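With one protein chain removed, the remaining protein chains of the complex are shown where they sit.
Chain naming follows the written order as A and B, and within any one chain the residues start at number 1.
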Amino acid sequence: MEIIILTFKRLLSALPSLFGVLLITFILTHALPGDPAAYLAGPAATNEAIAEIRKELGLDKNILEQFILYVKNIAHGNFGSSWSTGRPVLQELFNRLPASLEMTFFGLLMSILVAIPLGVVSATHPGSWVDHAGRLITTAGVSLPYFVTGLILVFVFYYILGWFPAPMGRIPLFLSSPPYITGFFLIDSLLAGNIKLFLQCLHHVFLPSATLGIFALAPIARMTRASMLGVLSSDYIRTTRACAFPSWKILYIYAFQNAFLPVITTLGMVFSFLLGANVLVEKVFSWPGVGSFALEALVISDYAAVQGFVLTMGAMYVFINLFIDIMYGVFDPRIRMEA
Amino acid sequence: MKEFLSHAKYVIKQNKITSGAFIVFFLIIIIGIFGPMIAPYDPLATDTTKTFLPPCSEHWCGTDHVGRDIFSRIVVATQLDLKIAVLAVMISIFFGTIVGCLAGYFGGWTDRIASRIVDTIMAFPLFVLAMGIVAALGNTVENIIYATAIINFPFYVRVSRAEVNVRRDMEYVKAARISGNSEIRLIFAHILPNILPPMMVQFSLNLGWAILNAAGLSFIGLGVRPPTAEWGIMVAEGVTYIVSGEWWISLFPGLVLAFTVLTFNFLGDGLRDIIDPRERT
Partner (left out) sequence: MNGLEPLVIVEDLKIEFTTRRGIIKAIQGVNLTIYKGETVGIVGETGSGKSVTSLAIMGLLDKNGKMTSGKITYKGKVIATPEDQPMGKKPPPELAMIFQFPRSALNPIRPIGTQVVDVLKTMENMSQEHYKEKAIQLLEEVQISDAARRYFSYPFELSGGVCQRVLIAMALARKPTLLFADEPTTGLDVITQEGIMALVEHQIATRNMATVLITHNLGLAAKYCKRIAVMYQGQLVEVGDTEQIFYEPKHPYTVVLVASTPARMNDFVELSAALEQWNKFKAEQMPTEKGY
């Protein structure tokens, strides 16, 4: 029950941020020098096309009315049309979003599976070789620019070792994608019962996800370690020792559950960051996601597509933070009962 | 001042990594300043007879797809990358500190508005916003600098706001206020000098980040264009050749980039240890 109230409250406080996102995207589109209609119509547009867009955007009206019109359009799902493909921007983004999300989620998952145990062991055995090795790896991981990491991975694991396929997309060229249910190939191929396809998709998504994951290792491991260290020296852990609790209970139920809370926040920050980093990794691996879509659009001056991309990413960030806030409330009764 | 220097020397000696970072840092600066003069070859000179040469004695890092010497290009690129990063960070710091100081000192609506703006900017992943800005303003190096500056701006606002908040009610500020100083003078003549040390730490930590951003942006084709020599662009140019085995075109610039960022990160950590040992992790 409290969760619902919390969700509602957090939703309300997210509205100003959403408004800010809309505002900034609007400024980028409409309020800058130059003729927005010409931008959005593209270099090959005819004068009639430009005039039509001008009317659609209401560029002849004053700025406030333009903004209202803009918001109304967005609310109706009208993000404009990509002049190069002719299709609505929203549809294009929608088609390509699952590819980006799949890579990002999988990368985050890989990172969590390594970083959190690393952080916990670092905290419970400070000064051990695991602790030192972990800190070295994570610092190196975060200092290497992720596009360079991606290239190194491709070079070593594809070119030299041949363990992974060429960086040319989500599935081998000769295979067709699984029947569309979620758009996530990994999930869809499992749902279709096609294990061979699943393994192929896994094979292809591994290196791009690893690239993102390596970068995310450091903040997650560091936060887990710091958090665990703090918790392990707390008064309530001393109580568990005085009451002779079994070690597993002290560590996993009492310590870790408390230490995990700040890590949730870090996960949110990391995920948002990875969303932005997507663009570069998609370029290295020729991954057909929203990032590469926006890049191609930028190169050919398809500005409507780019603006749609910017708006979508900004909005996603707001929603991810919202989700993280609510998750925090799920795990921490102090937060969810503040209502 | 003498005490500060001897304390600095002590910390640096203590931590080999920090001393190493300082040395490399100066090296990078020197290369940055004198780069074009020390480069063995003209970074823009193409030679179609000498394309795709692997690293050898004449070309330490090999040549690229149009026969340019990669080592020379890396050396010359140092200047450009440093320039972009430093300019961007300085713009950020300048505006960010002013806004942060005002917000931290006056609180109330100033603070609320500033915080809202900052939060909204932070809602956009860097590259997304940069792409948006470039799409709106055009694909030039200046715009990249502005985009990077805008991305970093919220960070400095937050830091300076927090620092000013802490010091706002300290004794020396109260004393200055009583002796008749105007509010603005108070902020900028009295409080600001005291928050400079922590800001300096943020500056050096941020510099590595700014270099990474600049290179990343040119990697995706924003800002710097061929045939200019810049680390990010060089990595981008070599991407297609990784799969055919010509690794040196991308990897050398990439590693130099990584190494530089690492240096600045360690430098920032070292500076932080010198200035505020409590913050050590």
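Observations, loosely collected:
Throughout what follows, contacts are C-beta pairs under 8 Å (C-beta built on N, C-alpha and C of every residue); 3 or more make two chains touch, one makes a residue touch a chain.
On a predicted model such as this, the values are computed, not experimentally measured, just so you know.
Of the chains on view, those touched by the hidden chain across the whole complex are A. Check A:19, A:94, A:157 or A:245 against the missing chain and you find that the one touching it is A:245.
Only one of the listed residues, A:100, A:209, A:258 or A:272, touches the absent chain: A:258. Which of A:91, A:234, A:286 or A:301 touches the hidden chain is settled by the complete complex: it is A:234.
Taking the whole complex into account, subunit A touches the unshown chain at residues 234-236, 238-246, 249, 254, 257-258, 261, 331-334, 337.
Convention: only the chains that are shown with their structure count from here on.
Per-chain Cα centroids separate subunit A from subunit B by 24 Å. Contacts from subunit A toward subunit B in the complex involve residues 16-17, 20-21, 23-25, 28-29, 32, 39, 139-140, 143-145, 147-148, 151-152, 154-155, 158-159, 166-167, 222, 226, 272-273, 275-277, 279-280, 283-284, 294-295, 298-299, 303, 306-307, 309-310, 313-314, 317-318. For subunit B in complex with subunit A, the residues that touch the partner chain are 116-117, 119-121, 123-129, 131-137, 208, 212, 215-216, 219-222, 235-236, 238-239, 242-243, 245, 247, 250-251, 254-255, 257-258, 261-262, 265, 281.
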